[in-house]
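Here the complex is missing one protein chain, while the rest keep their positions.
On to chain A.
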Amino acid sequence: MINLVWLVPFLPLLGFLVNGLGRRFLSKSIVGFVGSSTVLAAFVVSLLIFFQVKTPGFTAQVVSLFDFISVGSLHIPFAFQVDQLSALFLLIITGVGTLIHIYSTSYMHEESNESFARYFAYLNLFVFSMLILVLGANYVMMFIGWEGVGLCSYLLIGFWFKNTSYNNAAKKAFIMNRIGDLGFLIGIFFMIMQFGTVTFPEVFAKAAPLGMNSPVLAAIAIFLFVGATGKSAQIPLYTWLPDAMAGPTPVSALIHAATMVTAGIYMIARSNVIYTLAPCVQTIVAIIGVATALFAATIALKQNDIKKVLAYSTVSQLGYMFLALGVGAYGAAVFHVMTHAFFKALLFLGSGSVIHAMGGEQDIRKMGGLKKYMPATHITFLIGCLAIAGIPGFSGFFSKDEILASAFGVNISYYAFGLLGALMTAFYMFRLYYITFCGQFRGTHEQEHHLHESPAAITIPLIILAVLSVLGGYVGMPEVFGTKNLLAEYLEPIFAPSAPFAVAHHLSHSTEWLLMGLSSALVIVMIFVARSRFVNYQDTGAESTGLGKVLENKWYVDEIYDAVIVKPLYELSRFFRDTIEKSGIDRLVNGVGRGVKWGSQQFRLLQSGNVGFYIFAMVIGMIVLFVIGFLL
């Protein structure tokens, strides 16, 4: 089965080709079927691979397809690596991907035939790129996938390309990603320079003898991390992700919540040897992670666009994953990637269902009381909120708790800020929940009349994801519950090479119970605070003041970036256009033209038609040639 791994990315690619080339003549049902079934088939293959990988004692296998780059001593094969980490990501990507494709068949149904097919073609291409990213057996393959998902993200954010602000959001995402990608690329070049290879096992084998705190590894780690901050929306490159909500909601769910943005976490988890050997970079990762988690959570507190809240929540949750990576809890980060994929995809799809029912309205102040109109969406959304808030028993609890416990072991301030972020998460998620689903309906009469539960193609993925959001956590139950942590055990071979260098932080069981109890109790308190404030929310239309206004405006980060980077760049390019171009380059080019014209006008006069003069000139020329010939 492992040898058939190429099928996994190939099937979505096939779907992309069929839908992309046949977009003018395929009907919607065929497009939807091709789009979903190829990803579903990829999921089935992934499942078979997963069961083979899951058997104890399985070692990583590399399936080489062909030689991709072969220059001098550098060989980069086009190869897929099947191991515990990539198999898990395959399941997440194709599994959540399938559900979102099915959901999209209904959500995007109002599009024209052609753009419906275009949408599915892009989505399939995205799944293909993402699979290349996680399956690649070397950093260059990973980079190919990395760029591919960036492209698809751009195409899908700007899917409704007739809207200028959506196009701007797409461009913003693309450019910010490009900044990060440059870091990743430099990291790869560094790696080639130092190790002469980019294949994972070889790089790690050559990195280990360099020992702790080697500047080379630190440089590689920091450049790779720059790449990760771009793709995974961390400070300072996070501002593209909230704007990326311009894309269709299922796209936000798949690309900007469940899969693509976790590519950075995958990359660092994959490179765990390099990071463990560079503790200073790990500290940076942890600090950026916890800062992002906290910062994005504060912004999410005051957002009124249902998707923006979820977007900032995604940024914040990604921050937690980086915190986990930074404290060396790679398994916990991957665990949170998985649970987050479930509950955040669920929340986004739920918000899509709400937006659909509201006829495109995204402002939660104009919603309210939706629970009696949309029972399935309401229940699943509530489960998603409980999961992300970290209520015991739901998946988010286990993964977030594992991260916080690991952070506590390394540095108590990481834990404190992490916990603060978690409390804010609970607050803003339940603020969102209560404002949207409880209280009185605040929209127009027409919207109220139009309110309806979404069709089965939308609710069934919601229900499946809700079930996963509850059960997904039990694969990674901490050992204090007296069970084995199945996920940690499963992923153990991946992180084994870095284990000898890692500093172990073992918490006593009583401490773990204490931490768990503390966070759960505080989270529940926060939920009740949110309930008391927002269960009967009335839109007073009052402008918020002070800190609230700053939060509502996202700490003015976009404005600061605009003033510090974008405006000066525009000014610089205007200077180049008006001064350097107009009076420098243009003048030079025009001057050459004018000179030639003037010169030829002078030479034209020689052409008098006087034969005697011609002969004279010829003789003079001959004499000159003779003289030159004699002199040289």
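Quick note on the criterion: a contact is a pair of C-beta atoms (placed from the backbone, for glycine too) under 8 Å apart; a residue touches a chain by one contact, two chains touch by 3 or more; residues count from 1.
Heads up, the rule we're going with is that contacts and distances are computed from a predicted model.
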item	value
Chain not present in the shown complex, as UniProt names it (candidates "Non-ribosomal peptide synthetase", "NADH-quinone oxidoreductase subunit K", "Extracellular solute-binding protein" or "Amino acid/amide ABC transporter membrane protein 1 (HAAT family)")	"NADH-quinone oxidoreductase subunit K"
Residue, one of A:412, A:456 or A:619, that touches the chain absent here	A:619
Interface with the undisplayed chain - residues on chain A	608-612, 615-616, 619
